[in-house]
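Shown here: the complex without one of its protein chains, the others still in place.
Which chain is which? They are A and B, in the order written, and residues in each are numbered from 1.
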Amino acid sequence: MNRFARFVVGGAALFALTASGRAMELPAFPVLVPLTGALALEGQSQRNGAVLALEDFARQRKDSRIRDEVLDTGSNPQTAVQAFERAFGRVRAMEGAKPRALMGPIDGNSMLALLPLAEREQVALLAVSGTARLTELGNKYIFRFFPSDVVVKAAQARYIVETLGRRKIALVHQNTAYGQSGNEELTRWFERLGASVVYRNSLPVTTKELAGVIAQVRDSGADVVALQLHSGSSALFVGQAARAGLNLPIVAGSALHQPSTAALLEPSELKGVCAETASAPAADDRPALAEFARRYRERFKSEPDAFALAAYDAVRAALSVWFDAKPIHISLAAGPIPGLAMPYATDGKGNMAHDAIIVCYDGSGRTPRIAKRYSRPHEAARP
Amino acid sequence: MSARGALAALGAAPLWLLAAAGVAAYGTVAGNYELRLLAIGGCYALAVLGYQFIFGRVGALSLAQGAFFGLGAYASALMALKLGWDFARSFPAAIALSVILAAVVGGTVLRLASHYFALATLAVAELLHILAVDWVSLTGGGNGLPSVPGFVVAHWIVPGGWPATLLVWGCVALGALIATNFSASLYGDGARLLRAEPLAAAAAGIDADARRMAGFVLSAAFGAAGGALYVHTLGVVSPEALQFDVMVLILCMAVIGGRNSVAGAILGALLLVHLPEWFRAFEGWALFAYGAGLLLVVIAAPEGIAGAVAALWRRWFGPPPLPAVPKTAPTAASGRPDDRAILAARALGIAFGGNEALAGATFFVRPGEILGVIGPNGSGKTTVLNLLSGFYRPDRGRILFDGRDVTALPAWRRAQLGLARSFQHGALAADLTALDNVAVAAGRARIADVLRMPGRDRKRRRARARASAALDAAGAADLAGKRGADLTASERRRVEMARALVAEPKVILLDEPAAGLSDAEKGSLRTVLRGIAARGIGVVVVDHGMPFLLPLAHRVICLDAGRIIAAGSPSEIAAEPEVRRAYLGGVPVA
Partner (left out) sequence: MSWAQIAIDGIALGAAYALVALGFVLILNATGAVNFAQGDLVMAGGFAAIVLAGLLPLEGIAVPGLALAPLVAVAGGGAGWLIAEIAYRPLRHRPPVAVFISTIAVGIMLQHGANGWFGAAERRTPPLIAGDALDLAGLTVTRQSLAIVATAAAVILLLHVLLERTQLGRRLRAAAEDAEMARALGIPVRRLTALAFALGAGLAALAGLLLANVYFVTPTAGLAFMLKAYIAVTIGGWGSLRGAVAGAFLVALFEMIAGRLFSASLADALLYAALLAVLLLRPQGLFGEAAGRRA
């Protein structure tokens, strides 16, 4: 009885603590990102980029500040939808008007669940998810500031076939949304380019011992390995392949551009590994990006990656038209928008980013160099 | 009568009214966000209600509930997207699919003991998840399928917000009704006894396999219903719905709410859907705080919130009053006119790991006769009872009961045919009243009983009436309203005797009924047993020694090291030198 009473009192205190809201005067920019769960790594990058953009904005426009309203979407659609409704409810309650724009999570499944809600609320939804389908559903509120799978997989495939001259592909992809979506696009592009996929494997995130996969790759007679894996599996494959002496060039998805992935491997293991990505802020020596990287490192004590930069560019784009009279989803569709990673312009369906780069490691360190830049690689005529 | 007494008399009604008023008040301030959480909470509440059937009432740790939830979600979504079915068709179809899977899986794995059953259900769940992720052409793979329509009934689209939330909670209410019916029914009481004392349940004629299967299938049906509602509320279907996290969540909700309480299921679901939202203020540490909160709650209320509330209620208001039951007069058992044995064992033998516990025993009991079975420790007395009642299978020999060969029949079937038995420790369910402990043996309950309007359970009323009469006959009428947990050892044995008698058995097997009784109590027990025999029931009494049996039994057999060394009237046995040697090495027994 005593214990129960203690519990009730403690619970009430906890409840009171959590119910307290934040400062109410500033307009809010909801940032809905996965901070927990399977995509927490990318989500945390995304959050950092968005927050940095809002802080830079405050620094530059000393008169007006827009605060971030960061909400965890938990890497699953249910929590994402709850976060959306909560953000809207709170902002409406505090400001009397709905948010003007919001950033959506990087996982495609959650974005798909949010699309109808963005339509219902008629609010611009910024995306950094590469899932192709997001812009195929005719939703006019989504703005993707990250090149979709259609773009980056074209770059990856073209680099393999046109630059490296390889035509027998071993394709190892994750069995998640990201992996399967990439697998489809890559397969389509390899067909178009006249290469053949001689080996394919669908890898769960929990599979850590890859000796069998590597042996199968070797047996298949492939002359190049294309990866579409998340950070952990990418590092596991590259490291174990190096130790097993596979000796094939590896061209991977964007996970292998991330500094956190490279940190898991020895420079010698990274030799001969390339990755596609939207941008590589930690490795790019263009002054604007180098400056961004420096500020990011100072603020977050970690290295920036393409997801952080994409989120940064997206939020800055929205902020640049925030005080326009028109709704943001009209302004963003109006014309080209400058960005750090690349120039952005809608193709009518909400895809704003159309460029990609390939970064390669030469074995001297963990920072790659930019090997090739592609502008609209998916629109090139058939070779 | 004080205010307390008046409140007690009202029962739980004011609590429900308060809850309804609270919900109505909440409804006036609820926006999209609150309605969303309420709807999701309702979907989970249905899944948890279902989980309680297998986990709470049957007591088996199933790890497949999340899988049924996800299966219902995928099934309903796929039917809507690929077949164009409306919710009125996809909902029952999704449930049916889950029920079929549960029947198949249950048939194979329910017989496994607890942790093996848990792991088997886990394996099935993981296989379903892998299937959803890898069968890309059907399920959309890791990406799932977007644009799942909302609730469409015929051509009417149920609008989001209040109408959809009410639809979900309407289903929850229906589910709660079924669950309450299950709980407050003879069938449910039987499940409780099965969970607490599986052997006693078999002796009461309850088919354990059937009841476990029913619990498992019900859990699957409810889980799928919750999943189907979930997917149309969310608008997308993806493999996250089949991940193990969902199972863990449902398990936590069931335990936190209270694993045997309908209100607990709903409370637990609502609480654990809202808790991570309440803790969002902690930002990066929100789910850490959620874990801490979960730990606090389970330590403060290990029986669940509903259990804690119920305990408080009992402490303030005392136990709930017993429903009035009319007594039925005990029908006189038809005494067989002839001398033929009602129960006979022929050359019964069984060995455990090379040790022959019983070697070729042959004996019989006639209707209205009291047969005593005596012997020193380890002579095989309890083995004989276990063989007769069906808990052991003999290696050789036959058992004939009421003219048929029952050697191959399971214990519960023999009980249903009229072979009753009591246990040494008084096997009762702690959370049932003595009356209900007896009533479970008094009627044949079926799973279909749960699908009826509440308060019209004639079967239960009749069973309770017969139970009341049986308690009278066993001299335990005053114990009817007490919970099993509150009875003393000798009280428990009297109640057990009543349970053995209530089904009007033809033979009753008693395992050391006199152990620990005072002389006076032994005397009244003898009177009771004589009364039973006088009704034409055959009585087999296992006991340690002659003093109790001498004035009681018509015939006695004596066992030693698995063999019958003497058989005859009590005085003959007492004079038998073999018997004396077996017991005390020659010292005459009283």
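Note that a contact is a pair of C-beta atoms (placed from the backbone, for glycine too) under 8 Å apart; a residue touches a chain by one contact, two chains touch by 3 or more.
Fair warning: this is a prediction, and the values are worked out from it, not measured in the lab.
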item: Of B:Ala47, B:Ala228 or B:Ala411, the residue in touch with the unshown chain; value: B:Ala411
item: Residue, one of B:Ile95, B:Cys252 or B:Ala269, that touches the chain absent here; value: B:Cys252
item: Selected residue (touches chain absent from view) among B:Pro14, B:Gly84, B:Gly170 or B:Pro302; value: B:Pro302
item: Candidate in contact with the missing chain, chosen from A:Ala195, A:Ile214, A:Ala293 or A:Met352; value: A:Ile214
item: Missing-partner contacts on chain A, residue numbers; value: 35-38, 40-41, 43-44, 175, 200-204, 206-216, 218, 231-232, 235-236, 243-245, 260-261, 263-264, 302
item: Chain B residues touching the omitted chain (full complex); value: 61, 108-109, 111-113, 115-116, 119-120, 122-124, 126-127, 130-131, 133-134, 198-199, 202, 208, 244, 248, 251-252, 255-256, 259, 284-288, 290-292, 294-295, 298-299, 302-303, 391, 411
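Everything that follows uses one rule, which is that only the chains that are shown with their structure count from here on.
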item: Chain B - residues contacting chain A, complex; value: 31-34, 36-37, 40, 133-134, 136, 141-144, 146-147, 230, 234-236, 238, 240, 276-284, 286-287, 293, 296-297, 300-301, 308, 312, 315
item: Footprint of chain B on chain A - complex, ascending; value: 1, 3-4, 6-7, 10-11, 14-15, 17-20, 35-36, 70-72, 75-79, 81-82, 85-86, 88-89, 92, 108-109, 112-113, 115-116, 131, 133, 137, 174-181, 202
